[in-house]
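Missing here: one protein chain of the complex. Every other protein chain is in place.
Up next is subunit A:
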Amino acid sequence: MLSSTADHLFWMARYVERAENTARMLDANLQSSLLPQAGSTPGEVWHTMLSLSELKDAYLARHDQVSSDRMLDFMVSDTSNLSSIYCSFRAARENARAVRGALTTELWETFNTTWLEMNQQLKNGVHQKTPGEFFEWVKFRSHLSRGVLIGTMLNDEAFHFARLGTFLERADNTARILDVNFRRQAEQDALQVDGDEQNDSLQRDYYHWASLLRSLSAFENYRKVYRHAITPARVAELLILRGDMPRSLLACLAEVERNLKAVANKQSGETERRAGMMHAELRYGRIDDILHTGMHAYLTDFLERINDLGARISQDFLVG
């Protein structure tokens, strides 16, 4: 297929996945910011999110203070913030439009309808009045585009490039969400070492990790897998190393490797090797080793390698 077509399909899927994950992250943070938090201001969760998505400067150029309302505007409807949900859905639809001939009618109409409905939702201010409902809507539109893709598209190259985009983006996003949360946890632990506050801290932990799990649709799954109290180590294990957890890093890398294999060409050997390495490391990795390295260091390295994979895929297939 045309390199540029593959490129559009890859990015079409990435942008939808990005919109979904932005909604997930915002939803979790919005809920956390509603909890009483010892030793931290409600704004802090947003600060962490901004710095980890590398958006702090862009935000501060437009707003003088960090608040939930402004954060929502910035990350949902801001047309100048290319990471906003608005811009992600727009980019997904533009990419789909550029290759609408390569998509089934149902799939194209799904992207187009998402775009049209989003404009309507933002016009009605749904994201401000009932942000939770809006985020649900975003997630379901994303589920729907994946479902229609899987349910209608021929399993040819076009399909595999779209799937590659989905899982590469999801791996990146899950890693970032974990990074935000583990970093915040570390900051708060550093603030409170008093025995008196042990109980508060346990309680706070529960809400923190429960909201993270919920944001990745992993709460029920956690219960099923562990039947145990929620601890950071188990949360990390579930979201990094469990192959049966659909948003985990291992699940993502398994799909990246599989779809990459399906489109392999003469020059993609090294890219396949690197994807295979990452997959194998996750498959045979242990959570203790990862925690020993330190979550932030581990995830930073992981994000760099995902970024490298993306660049290599682009080089091998999409530029032509």
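We take it that contacts are C-beta pairs under 8 Å (C-beta built on N, C-alpha and C of every residue); 3 or more make two chains touch, one makes a residue touch a chain; residues count from 1.
One rule holds in what follows: contacts and distances are computed from a predicted model.
Asks: Not counting the visible chains, the remaining one has a UniProt entry; which protein name from "Carbon monoxide dehydrogenase small chain", "Putative circularly permuted ATP-grasp superfamily protein", "Manganese/zinc/iron transport system permease protein" or "AlgX/AlgJ SGNH hydrolase-like domain-containing protein" does it give?
Replies: UniProt lists the chain that is not shown as "Putative circularly permuted ATP-grasp superfamily protein".
Asks: Taking the full complex into account, find the residue in A:Ser68, A:Thr113, A:Gln128 or A:Thr152 that is in contact with the omitted chain.
Replies: Final answer for the missing-chain contact: A:Thr113.
Asks: Looking at A:Glu44, A:Asp73 or A:Glu94, which residue reaches the missing chain?
Replies: Considering the complete complex, A:Glu94 is the one touching the chain left out.
Asks: Which is it among A:Ala6, A:Leu216, A:Leu239 or A:Leu253 that touches the chain not included here?
Replies: Of all options in A:Ala6, A:Leu216, A:Leu239 or A:Leu253, contact with the hidden chain holds for A:Ala6.
Asks: Write down which of A:Cys87, A:Val235, A:Val263 or A:Ile306 is the residue touching the left-out chain.
Replies: Hidden-chain contact among the options goes to A:Val263.
Asks: For review purposes, identify every residue of subunit A that touches the missing chain, sorted by number.
Replies: On the side of subunit A, residues 1-6, 94, 97-102, 105, 108-109, 112-113, 116, 157, 161, 263, 265-266, 317-320 touch the unshown chain.
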